[in-house]
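The structure appears right after this line, and notes come after that.
One protein chain is absent from this view; the other protein chains keep their places.
Order of writing sets the chain letters: A, B and C. Residues in each chain are counted from 1.
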Amino acid sequence: MDWTESFRKAWVVTDLTSRYLLATRRVIATALLAAVPLILTLSLAAARVAIFDISLFQILMIPLFLQVVLIFVTLVNATALIREEIDDNTLPFLLTRPISKPALVTYKYVGYLIAVLVLLVPPLILAYGVTEAYRGLGFTTDLDVLWGFLATTVLGSAAYGALFLFISVLIRRPLAGGLLIGFVWESVVGSIPGDVPKLSVIHYLRTILSHVVAIGPLNGYAPDLSAGVAAGILIAFSIAMVILSAFVFQQMEFRQKAG
Amino acid sequence: MNGVVEAAGVSKWYGEVLGLNAFTASFGKGITGLVGPNGAGKSTLFKLLIGQLRSDQGNITLLGENPWNNVPLKRRLGYCPEQNQLYGWLTGQQFVEVLLRLDGMPAAKAREEATAALKVVGLTDAAHRPTRGYSRGMRQRAKLAQALAHHPEILILDEPLSGADPAGRVHILRTISDFARDGGHVLMSTHVLYEIERITNNIVLIHNGKAIAAGNIHAIRALIDEHPHAVRIDTAKPRQLAQALARMDHVVSFEFPASDTLVVRTRQPDAFYRELPQIVSDTKLEVHGLESPDDSLDAVFRYLVG
Amino acid sequence: MLVETAGLTKVFGEVRAVDDLTVKIPDGAIGLVGPNGAGKTTFLRLLLSLVRPTAGTAKVLGRDIEDGVLVRERIGYMPEHDCLIPDMTGVGLVSYMGRISGLGRDTAMSRSHDVLQFVGVEEERYRKVAEYSTGMKQKVKLAQAMVHDPELYIFDEPTTGLDPRGRTEMLDLVRTIAKSPGRNVILSSHLLPDVETICKYVVILDGGHQIAAGELSQLLAGATDRLRIDVRGDREGFARMLNEGGFDADAGPTGLHVARKPGLEAAVFETAKALGAEVRYMGKEIRSLEELFLELVARTEKRGA
Partner (left out) sequence: MSITLPTYSRLEIPLLGRRERLWAIIATGLRQGVRRPAAIAITMLGAAFTTITSIILLFLSFLLPAGQGTGLSFFAVPASNPFVLFFVSAMAAVIGSGLIADDIQSMAFTLYLSRPITQLDYLLAKAAILAPLVALVTILPLLLTALVAAFLGLLSWTIALEAMGISLVIGGLLTLFYTAVTLFLSSLTRRKGIAAAGVFAVNFGLTIPAAILAESIQNPSILYLSPWNDYLAIANAAFGASGAGIDWPVALAILLGVTVLAALVTYVRMKAVEVITG
């Protein structure tokens, strides 16, 4: 199978997936949710809140953006990749095309990543811009904060997306499972002392943020783990989850509904 | 390996629910009609053939290859699922075009082939409307278009006629026969028996997960010997005609439902039809109507499955 | 009069689903046929007053469709698509629908068992609907339409997706209902042989208009002066010999069509003997509702296109 053809197929699936996630009515809800950071900073600026500055920005964004918005947006979009197509009976159209199931899962994941980042990154940058502008500071004064959040958004989207993709391939009701893991497990595990937090994605996101950002609420969060290693773990985790999803999907059989 | 589809002792279970049970058959040249009651295993057989299910026992091949997770084989087959859900947000044209590009076709060529396929199935005027608004009949045509757009060797169609209106059915049947005339194979399941008889005499009768009959309808009909072939003849003198026809040894019984009607039952219909003109013209008996009510797929179905 | 409409119109966006329709439908078993998108489903929805008409009025069983609740009290509707509540049992669902139609709890339960027995759902009625076969689901859909004993039954494609045996059973049930006194049936179906066997009166819609309506027997009184012959063997030769014998014969896709003339039948068998061909069918050119339908739709398409 020569390269041009497989690239062309990769492009088609990625484009189809990202367009579905961005161009259909479902985007209204996810875009609104992804814009919460921007809405928040704008309303704080409009309300002329005195102490609104980059440190307040971080204090709000870590629990609100990383632990609520990021999880919701990745969950709703990741479960749409395979499980919704199974429930909607549209998967047979893709499966009877000369493209292997693992390739289908991988290209759909790439499409998902593009869509989620298009949803999450712009409002984040704008929110950062509003915070700096409100303080009358130049856009580049606290670039480390911006880089910190951008890095955690990208790695968070990748890791959570891969995890929720795997759940959606494995069980019939992925949203319920995803909500449980996203909200209950991630927040509970994060606050248990000892090594338990290492089992949650948020731990590595906080580590990266604590290293990248010079002064911020998370300083000295996990000294023994460098940002690079944490990022490496998240990337490895994402790849592992996608491979697992592809493997499970490869073995899945699709019986028709009863009757 | 003459048949397009070769199945030897294929079984498939969903827990205890029967899918296929030691299904053995070899068919598929030209147009083959797959008929059987609901739950007989038609959809299961199709899902095995397009590699979305794996057989628990026995092995099954399509065009000589094992379909399970077989990527290159997908280029040679076109599948039209039974249910009617499409990508509602895509227009008809986009729907076929996207799937064609998944065959590795460059965008321009895909657009051209998609437009052509939509023309073949008669969906050109609705091509640029989202499929969300399509009626059942239009969805059937859109599914058929995506199945034949990449010129596969075989079309596997699950109930392609259900939901289509009479004009739509005529159009779909013509599309299928043209495809077969150009050398393609077609395997289609249907419940609308009197429709499929118009385009093929080659059927596979499936019941309780087994192929209980495969081949030409009339040949199968003739084989059902506990239901000898009935021929209804409208004639002024039914009794004299009966005497004349009694000479043939394969004739089993006569009935006189009305004063001007004779029903003859014979074990060898072909021989009967061959000798009938001879007898009628020699005896100068006036025959003004001739019909064989149960030489149809409906009758075959009723006798074997009913 | 079962249904009377005056200038009934329903427009969705720029699609005129039902366009200034004025019909008078008599009591009894009525067939409603038309190509996809002819406006059949919209017309039925207007009668059930599930949708408000854009213009015009309609009366069902003498009641104006403005008052939806009163109209729907006397109608049993069997939708075309799957619509049963998956995790209820058959008997539970049918009695539930009976209660929503205004039956008391106990009456609904006893009626539910009656109608399920009538449609032939035996002990499966205690299992969940999600586990039913297509045929069984259709029967429960019919049962829920019957439970409150309506005067008008509206069947939307009742036999779609059924196997031949299921289809025969469903048609027997519909025929029994249509025959019972004081009960009317509107049967909307694409399978025209079904309509032929059950309905006396037929309304043909296309593009939101009524293109034909009348007693089935009149509509189908086709050409009785032509004979259709199915020949197995040298068909062209057969037609040629008949023409030489002074008969007007032509070989069409559905067999030979020959104008009736005395001595034709004898000539047919003479020719068959001479050519060693077989005569498999000889009878009058049966005009089916399907042929009439295709003719009418083709004519409107020519006019419309």
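Keep in mind that, in the parts below, a contact is a pair of C-beta atoms (placed from the backbone, for glycine too) under 8 Å apart; a residue touches a chain by one contact, two chains touch by 3 or more.
All values reported here derive from a predicted model rather than from experimental measurement.
Enquirer: Tell me which residue among C:Tyr77, C:Tyr132 or C:Phe238 touches the hidden chain in the full complex.
Expert: C:Tyr77
Enquirer: Consider the whole complex, including the chain that is not shown, and state which of C:Thr57, C:Thr176 or C:Asn243 touches that chain.
Expert: C:Thr176
Enquirer: Going by the contact rule already stated, which one of A:Leu33, A:Ala103 or A:Val189 would touch the omitted chain in the full complex?
Expert: Residue touching the absent chain, from the options given: A:Leu33.
Enquirer: Could I get the residues of chain C that touch the absent chain, sorted low to high?
Expert: 12, 41, 45, 48, 50-52, 68-70, 72-73, 75, 77, 79-88, 92, 96-97, 99-105, 107-108, 111, 114, 117-118, 120, 144, 148-149, 169, 172-173, 176-177, 180, 182-183
Enquirer: By the contact definition given up top, give the residues of chain A that touch the hidden chain.
Expert: Interface with the chain not displayed, on the chain A side: 29, 33, 40, 44, 47, 49, 51-52, 56, 59-60, 63-64, 68, 72, 75-76, 79, 84, 87, 173-176, 179, 183.
The working rule: only the chains that are shown with their structure count from here on.
Enquirer: With chain centres taken as the means of their Cα atoms, state the distance from chain A to chain B in Å.
Expert: Chain A and chain B have C-alpha centres separated by 49 Å.
Enquirer: Centre to centre, by mean C-alpha position, how many angstrom separate chain B and chain C?
Expert: 23
Enquirer: If you average the CA atoms of chain A and of chain C, how far apart do the two points sit, in angstrom?
Expert: Those two chain centres are 53 Å apart.
Enquirer: Pull out every residue in chain B that's touching 2 or more other chains.
Expert: In chain B, residues 38-39 touch at least two other chains, as defined above.
Enquirer: Quick one: which residues in chain C touch 2 or more of the other chains?
Expert: 133-134
Enquirer: Given the complex with chain B, which residues does chain C contribute to the contact?
Expert: It comes out as residues 34-38, 133-135, 157, 160-167, 190-193, 232, 265-266, 269-270, 272-273, 276-283, 290, 293-294, 297-298.
Enquirer: Applying the document's contact rule, which stretches of chain B touch chain A when the two form their complex?
Expert: Touch residues, chain B against chain A: 14, 17, 19, 38-39, 43-44, 47, 50-54, 69, 71-72, 74-75, 77-79, 81-83, 85-87, 89, 98-99, 101-106, 146.
Enquirer: Can you list the residues on chain B that touch chain C in the complex?
Expert: Those residues of chain B that touch chain C are 36-40, 135-138, 159, 162-170, 191-194, 234, 270, 273-274, 276-278, 280-281, 284, 286-292, 295, 298, 301-302, 305-306.
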